[in-house]
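A single protein chain has been removed from this complex, and every other one stays in its place.
The block that comes next holds chain A.
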Amino acid sequence: MASHSTDTLALMELAIQQAKDALQFLEVPVGCVIVQDGKAIASGRNRTSETRNATRHAEMEAIDILLEQWQRDGLSELEIAEKFSQCSLYVTCEPCIMCAAALSILGIKEVYYGCANDKFGGCGSILSLHLQSSSEQPHGGAKGFTCTGGVMASEAVSLLRSFYEQGNPNAPKPHRPLARQATD
C-alpha cells in the first residue's frame, strides 16, 4: 500500500468517523469530509435508510451543507464554483457514478477514497468520470479531478464487514427461492 502523508491519513480518519456514525444509525457505513486549505469544512455520512432516498450518499450530504453555508455567507455562484475548485473530498469508499458525476459538475479539485467500489464506482471501477477533459467550457458541465484510491482501505472494508456481520435489519426479507442467485 502506498504511503500517504499523515495529513491525508488524519483527514481520512475523520471520514472513517463519519462512516462509524452511519453504522451506529444502521446505515451502510460510508462517510466523508470535504477539505479546504487542509481543514475539514463539512462532513457527511450515508443517510439512505433514514430518508428512504437511495441517493442520499455521504457526498451529497456534505455538498448540501456547503452550498447552504456558503450562500448564507453571501457567496455568489461564481465564488462558490471557485471554492469547490479548491476543495478535496475524503471518502471511505470510491464515489459511485452518481456522486462522481456530481463532483465533476461542481468542479471539485481532488478526491481521496478508501476502498474501490467494483459495482458502482465512478472514479475508475465502472466509469472514469474523474478523467473528463476540463479544457472545453469552463463552466459548461463536467470537469475532471485528480483521484487517489486505497487510503485506509482496510478500515473502510472492515466497517462494511461489520455492517454485514451485525446483519442488515433494513433488508427486505427473502420471499422467493434463491433461484436467481447464480446470476447475481
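Here is the rule we use: a contact is a pair of C-beta atoms (placed from the backbone, for glycine too) under 8 Å apart; a residue touches a chain by one contact, two chains touch by 3 or more; residues count from 1.
Following the convention adopted for this analysis, contacts and distances are computed from a predicted model.
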Identify the UniProt protein name of the omitted chain, choosing among "Small ribosomal subunit protein mS40", "E2 ubiquitin-conjugating enzyme", "FYVE-type domain-containing protein" or "CMP/dCMP-type deaminase domain-containing protein".
-> "CMP/dCMP-type deaminase domain-containing protein"
Just one of A:Q18, A:N46 or A:S88 touches the chain that is missing; which is it?
-> A:N46
Residue, one of A:L14, A:I41, A:I65 or A:L131, that touches the chain absent here | A:I65
Absent-chain interface as seen on chain A, which is shown | 26, 28, 30, 46-55, 57, 60-61, 63-65, 67-68, 71, 77, 80-81, 93, 96-98, 101-102, 105-106, 115-120, 122, 126-127, 129, 137-142, 157, 160-161, 163-164, 167-176, 178, 180-181, 184
